[in-house]
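Below are the structure tokens for one structure; questions will follow.
Missing here: one protein chain of the complex. Every other protein chain is in place.
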Amino acid sequence: MVVVMSADAEEADVQAVVTVVEGAGGEAFVSRGVNRTIIGLVGDVEQFGTLNLNALRGVSDVIRISAPYKLVSRENHPDRSVVRVGGVPIGPGTMTLIAGPCAVETPEQTLQAARMAQAAGATLLRGGAFKPRTSPYAFQGLGEKGLRILADVRAETGMPIVTEVVDANDVELVASYADMLQVGTRNMQNFALLQAVGGIGRPVMLKRGMNATIEEWLMAAEYIAQRGNLDIVLCERGIRTFEKATRNTLDISAVSVAQRLSHLPVIVDPSHSGGRRDLVLPLTRAAIAVGADGVIIDVHPSPESALCDGPQALVDDDMRELAATVRALPPIVGRTLTTV
Amino acid sequence: MVVVMSADAEEADVQAVVTVVEGAGGEAFVSRGVNRTIIGLVGDVEQFGTLNLNALRGVSDVIRISAPYKLVSRENHPDRSVVRVGGVPIGPGTMTLIAGPCAVETPEQTLQAARMAQAAGATLLRGGAFKPRTSPYAFQGLGEKGLRILADVRAETGMPIVTEVVDANDVELVASYADMLQVGTRNMQNFALLQAVGGIGRPVMLKRGMNATIEEWLMAAEYIAQRGNLDIVLCERGIRTFEKATRNTLDISAVSVAQRLSHLPVIVDPSHSGGRRDLVLPLTRAAIAVGADGVIIDVHPSPESALCDGPQALVDDDMRELAATVRALPPIVGRTLTTV
Amino acid sequence: MVVVMSADAEEADVQAVVTVVEGAGGEAFVSRGVNRTIIGLVGDVEQFGTLNLNALRGVSDVIRISAPYKLVSRENHPDRSVVRVGGVPIGPGTMTLIAGPCAVETPEQTLQAARMAQAAGATLLRGGAFKPRTSPYAFQGLGEKGLRILADVRAETGMPIVTEVVDANDVELVASYADMLQVGTRNMQNFALLQAVGGIGRPVMLKRGMNATIEEWLMAAEYIAQRGNLDIVLCERGIRTFEKATRNTLDISAVSVAQRLSHLPVIVDPSHSGGRRDLVLPLTRAAIAVGADGVIIDVHPSPESALCDGPQALVDDDMRELAATVRALPPIVGRTLTTV
Partner (left out) sequence: MVVVMSADAEEADVQAVVTVVEGAGGEAFVSRGVNRTIIGLVGDVEQFGTLNLNALRGVSDVIRISAPYKLVSRENHPDRSVVRVGGVPIGPGTMTLIAGPCAVETPEQTLQAARMAQAAGATLLRGGAFKPRTSPYAFQGLGEKGLRILADVRAETGMPIVTEVVDANDVELVASYADMLQVGTRNMQNFALLQAVGGIGRPVMLKRGMNATIEEWLMAAEYIAQRGNLDIVLCERGIRTFEKATRNTLDISAVSVAQRLSHLPVIVDPSHSGGRRDLVLPLTRAAIAVGADGVIIDVHPSPESALCDGPQALVDDDMRELAATVRALPPIVGRTLTTV
């Protein structure tokens, strides 16, 4: 941690900082510059954070240098992790395709979408039973009925299930059906929910908040990890920017950055970031090429009647191209498509 | 609602849209342009929203024209509303000062902050007992113990209490102490929480999500209203932009825009938007001048030892200037400071 | 300047940094932390900037601490400056109203707008003869003919003129007519233009780039100052964010921040930031209340026929309210309306 004094700070102000830091058991190294004095702190950063140093007189800025997350950091765990979902690995060396309908609507639609997904190379089935919707007047999902449909389709196809949980109270219920729990973009800082999924014995897919920095995303993962659950998969799904040609702006660099900072697997959602069917395949290729550990894609047997996000679901022709892509591209980046 | 066809759409594509709309009981008016055809839809917009029109062939864009919120809209309720919190009004004609410590730490600190607030002209006391924190290692608040402190200070000072609730499970507990429940910026789209506060008989202060558009903010209010609670106060607290000189960018225009679109009162939080003590007074003046129905401000008897957001809490000199400002400025914009 | 070493940097890497810094005549103070080593540099920051320190092995980050601008900085010039435009002051203690048509169209329209502006309290006339337009098919301004119209209206009304220059080649021409040159938001980093206006003996109004940080804005002012022209007025006009309810988001905090960092006057353009007539008066009030040294406003005798930005020009009723506001509000913040 570095304390930067303001240009008009006096010697007494500098001494006050040193005294506070040393009083907390830390060490303070003072460097006097032409315009400013800076003080390097050595010791327990978390404790320094409670000292409220930037409220002291003459302090202009306090700059944190160590990462504020620990359990998910690669500094303390250099090897990248593999998370297993119902036996299917997500992590280095492989490229895992997760696909399925945005929302579970009927048993037929879900089974048909699962078959499409499987034919394209998917080994995990996604499908939403609880939907967080911006409007209270929009379709909110089938709830537990949807979970039962997913379980039936798993029995039929053998595909483990990934599904969203939106309320801390529902975590046990959803975990009793799902193989991996999804925390959605709007809930990335719903700390009650993060703690609840941290306490349950199931892998978690944590979507990046559409307004969250990579650091905040990793801090949200740290909340889950802190409760004892390290089976976390990070999912980049686009951030909010000034550009309106796409629903969100896929932050493709974030995949590499997050993999460098954290040992957790990082996957990409090309369907929700672009919000347009014609972008799903190009963005899928970009995601695999940049080194994502997986992609998660919306498919629907009849997108024109989908109750949720129909415009971005892939249709038949696309599925054939997807199948070809997920086989041809991973080897170029030293990976193989995950198979069962 | 307007459907814009793509440049290469065929006549059959246009007819397909018309058929779908008419099949849903709506009317479709077709305008054929030189490059494009557009179709104006008349009827029930919510229902059109379920038709998934932009998945139809040849459809380039679907543009919604009516506001997607109803209960909080000024279209159906032209007069601006007054929300009463323990008898204190927030709304047109008045300017209400809410102040207190960011976090409740001790009975003494809370009482002292309340006295400072009251001396400056505050009629409502803010104070956090449950704190949503980005880091799992940061101080998370005193919980119910903090609520009891707030209740004691209310008894002592007569100031009604505004305090945050972060978990749907805590709504009843917090409502048993608080006069107004606060939903924080990170929870603006925590729909379970919105529904829970919608079902409890207490006014709600809804902070704008730091990444939320004004429309999404009003949709979040609609979630609360839909459960029968229309005592909602909107609070602008800054949005996330590329500028890093301030913690967030106070969107001062949003006050006017929200007041024009919705009948709900709109207040401003100048402490959290700037994140810097030296900006609190200028931004407070801007907020009152733009026409806010109130401001909510952090005060702390000894900011240098605050457990939360100390750097932005006002100190004594500032409090005197604040007191002068909240008396002198509102009359210029046709308001008076709310008193008890 | 502070050099932060990466967690896996070796002692030799630290020594290499020290050697390079000392070789350049600087001093390096090494602080060894539990996870990281940091090195505080003392000496000539500009020179350190050329050392390319973050390309050295083991260097994780290089953090600049001093402001990169000098001539416009308040560190070296603590008193806030007054800039005089044809005798009219802009700076501390006063609030200067600049108004006029977005684009000069005809002598009659310009004179009429100037009379409206003057009646409301304006002492400077704005008007565009050269217009930078996003589309090559939009009206680009009358050019020199427009400048002659402005000069005639100045002769008639006594109001000094503020007008935009968009090309370094036109600076002499425009300066031969104008009392203050405006550099527009799209040209804030047109360095050839900045240098040209820096070399001409006329005050310059520098609009903030809609995507520029406050630091970049001050660096652009430094370009002008470096050529010997310190008569610079900064103008906040809104930044680009995700919010689309307004054309841009007025960054009201930037007024205070820029005044704290720089001695230059700071004014606000409430017309272009909001892009909506109904926001001009509220944002004008906010600007004056926050402490702006002036405001610049679009007025047009018949906005419905304006060739440029008609929707945001004030009309008669608004003008009366504006006149009342610019007289009543400044005294509350210790200023008086500038008069001739």
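Just so it is clear, A, B and C label the chains in written order, and each chain counts residues from 1 on its own.
Rule of thumb we're sticking to: a contact is a pair of C-beta atoms (placed from the backbone, for glycine too) under 8 Å apart; a residue touches a chain by one contact, two chains touch by 3 or more.
Given the structure is predicted, the values throughout are model-derived calculations rather than measurements.
Undergrad: If the hidden chain were put back, which of C:Gly23, C:Pro136 or C:Gly201 would touch it?
TA: Answering carefully, the residue with contact to the hidden chain is C:Pro136.
Undergrad: Tell me which of B:Ile63, B:Ala324 or B:Val340 is the one touching the absent chain.
TA: B:Ile63
Undergrad: Touching the hidden chain in the full complex, which residues of chain A are there? Just list them.
TA: Output for chain A: 211, 213-215, 239, 241-246, 249-257, 260, 273-274, 278-279, 282-283, 285-291, 328-329, 332-333.
Undergrad: On chain B, what residues meet the omitted chain?
TA: For chain B, the residues touching the absent chain are 2, 4, 7, 27, 29-36, 38, 40-43, 61, 63, 65-66, 75, 240-242, 244.
Undergrad: I need the residue numbers on chain C that touch the omitted chain, in ascending order.
TA: Against the left-out chain, chain C lists 46, 49-50, 52, 54-56, 68, 132-139, 166-169, 186-187, 189-192, 209-211, 216, 219, 222-223, 226, 240, 303-307, 310-311, 313.
One rule holds for everything that comes next: only the chains that are shown with their structure count from here on.
Undergrad: Taking all residue numbers used at the chain B/chain C interface, answer same if over half belong to both copies and different if under half do.
TA: Looking at both copies, the contact residues mostly coincide.
Undergrad: Report the most central chain, judged by the distance from each chain's C-alpha mean to the global C-alpha mean.
TA: So the chain sitting closest to the middle is B.
Undergrad: Give, as an integer number of Å, the spacing between the C-alpha centres of chain C and chain A.
TA: Using C-alpha averages as centres, the distance is 39 Å.
Undergrad: Provide the C-alpha centroid distance between chain A and chain B, rounded to the nearest whole angstrom.
TA: Taking the average C-alpha coordinate of chain A and of chain B, the gap between them is 27 Å.
Undergrad: What are the residue numbers in chain C that touch two or more other chains?
TA: 241-242, 244 - these are the residues of chain C that touch more than one other chain.
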